[in-house]
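This is the structure I have questions about; it appears just below.
One protein chain omitted, others in place.
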Amino acid sequence: MSNLVSGQTGDWEVVIGMEVHAQVTSQAKLFSGSSTTFGAGPNENVSLVDAAMPGMLPVINEACVRQAVKTGLGLKADINLYSVFDRKNYFYADLPQGYQISQFKHPIVGEGVLTIELADGSAHDIGIERIHLEQDAGKSLHDQHPSKSYIDLNRSGVALMEIVSRPDLRSAEQAGAYIKKLRSILRYLGTCDGNMEEGSLRADVNVSVRRPGDELGTRTETKNLNSVRFIMQAIDYEVERQIEVIEAGGTIDQETRLFDTSTGATRQMRSKEDAHDYRYFPDPDLLPLQLTAAFVDEIKAELPELPDDIKTRMVSEYGLSSYDASVLTEERETASFYEEASKGRDRKLVANWMTSELFGALNKAGKTLANSPVSPDALGALVDLISDGTISGRIAKDVFAEMFETGSPAADIIEEKGLKQVSDSRAIEGLIEQVMAENQDKVDEYRSGKDKLFGFFVGQTMKLSGGQANPAMVNQLLKEKLK
Amino acid sequence: MSVDKDTVKKIARLARLDVPEERQEQIAGELRAILSWIEELGEVDTANVEPLASVTGHSLPLRADKVTDGNKVDDILANAPEQASGFFVVPKVVE
Partner (left out) sequence: MDSYLELTATQARAALQNKEISATELTNAYLTAATATEALNNYVCMTAEKALEMAAASDKRIADGTAGPLEGLPVGVKDLFCTKGVATTACSAILKGFVPEYESSVTSQLWSDGAVMLGKLNCDEFAMGSANETSVFGAAVNPWSAQGGADLAAGGSSGGSASAVAAGSALLATGTDTGGSIRQPAAFCGVVGMKPTYGRCSRWGIVAFASSLDQAGPFTRDVADSALMFASMAGHDAKDSTSADASLPDLQAALHASVKGMKIGIPAEYVMDSMDEAITKLWQQGQDWLVEAGAELVPISLPHTRYALPAYYIIAPAEASSNLARYDGVRYGARIEAGHSLDDMYEATRAAGFGDEVQRRIMIGTYALSAGYYDAYYLKAQQVRRLIKDDFDKAFEGVDAILTPATPTAAFPLGVKQDDPITMYLNDVFTVPANLAGIPGISVPAGFSDCGLPLGLQVLSGAFREDTLYTVAACLEKQAGFSGQPPRHAAMMN
């Protein structure tokens, strides 16, 4: 599949790299003991350190270090046993220290890889350049007062992992798949909750275009996109804009842009910043972070099975389609629901039931697996009743609907409503005889060669049984009787 | 290397110091004098010398992930030049 975009003057290749800021899941902040909870009142989750009071000093949170290492391992990346915290110096209202503690020359995690899969089934390896730990800034509110901004430092000092990709993405679709996959892996690992609305996962998107085979073009960076849709919109907008500018004879400025969620457009930042000169240098309040191989191994041992591995297993061992396996592994909760529901049963059948019936019903009811009225065991029990012929697949749909509605087990519903499948050959023969008697003309037609009518007899027999006759037996017995 | 008025302007801007036009030349002169004195360092052969950022021999101490601080809005805002409803207040920021 070609990712080229055609312009007025020919084709263009799109080159995208992403810097994703993922909030590290932890109780306390990266360098202070205040809480990371979302939604506290203004400046409630703020310590003297976060407010950069004179003489305050940072002390690093071990859990955040572990989470970064875990994330690195999950992205098959090199873990750097020696890393350094640097100060990135700039002035901003919500940056109390006047610098952000980040990692510049020596990040905690080096190169890794993330595999994305697109709708057309193609897979692409996207390079991870590095992951570093850094502090989040506070928040400025600009709409509280006509001439003032209000500053809330609750987020100030919260730990972020900045996950930097290589410029390996070639379309908005790929970028969307990348962020979704990354989010999924982070959630599997438990290192970031992936909540994009609350800002736990934000992306800076670097976009440039070039003629196929040319050197990289000048890129723009659109900052702080907090939904998959916005990321894709921003990319589409930038691609179109850049091609237009270049084709009209203009050039692209390397600049930072903002995305307007209401128009879907990007725009240059109004505060035309000074040429960035962050004056990085090692933070003298901190020492180099030195990890041991044993520390890393300990984290490696705690690593959960990740979606790609589970997916491979589902395809090779359970015989699921690649598509179903992808759907079932997108979220850790889905995969464990499936594993539990399908254990010791017809794996494929359970997969079908989950992806069609259960997901459909959840969707319609606006629910998620977490609050599904049908538990993994209940779904498994339903599938058992299909497999052992107690009910037909068709009846099972009604039973499922009832289960979803009431939360009752399948067996109870079948019992109560008398939905048990009829597998008694004598009873079925009786039904067939009745159908044949009532449709003597059709019997004659069938016997004179109109094979197509077989389906009619199946349908009538099933109907007469109220759907409860075992369809396989109906088929077999009909063949004998109509001979 | 030569520090001129433009350098002073640029550095002052980075450091958020308002240096009046009439003082820029004088400050450029001071910085030139100090920097040329500092350039004696160029005499030292530092090839293959690992820079020393901290004399402390130990590695970075790690703290436990526990909430031990916060919920002191009054302390945080106690010295604020301007505040309103729990926020610090600054002149409007244009993004």
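A and B label the chains in the order they appear, each numbered from 1.
Keep in mind that, in the parts below, a residue touches a chain if its C-beta (ideal position, glycine included) is under 8 Å from a C-beta of that chain, and two chains touch if they have at least 3 such contacts.
From a predicted model like this one, the values you see are computed outputs, not experimental measurements.
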| item | value |
| --- | --- |
| Residues from chain B at the interface with the omitted partner, ascending | 1, 3, 7-8, 11-12, 14-19, 27, 30-31, 33-35, 37-44, 46, 49-56, 58, 60-61, 63, 72, 75-76, 78-82, 88, 90-94 |
| Contact footprint on chain A, counting only the chain that is left out | 48, 51-60, 87, 89, 91, 93, 96-99, 147, 149, 151, 277, 279-281, 283-287 |
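Following the convention adopted for this analysis, only the chains that are shown with their structure count from here on.
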| item | value |
| --- | --- |
| Chain A contact footprint on chain B (complex, rising order) | 13-14, 16, 53-54, 56, 58-73, 75-77, 82, 84-95 |
| In the complex, chain A residues that touch chain B | 26-28, 32-35, 41-49, 51, 59-65, 84-85, 91, 93, 140-142, 144-153, 258, 269-271, 274, 277, 279, 282, 284, 286-290 |
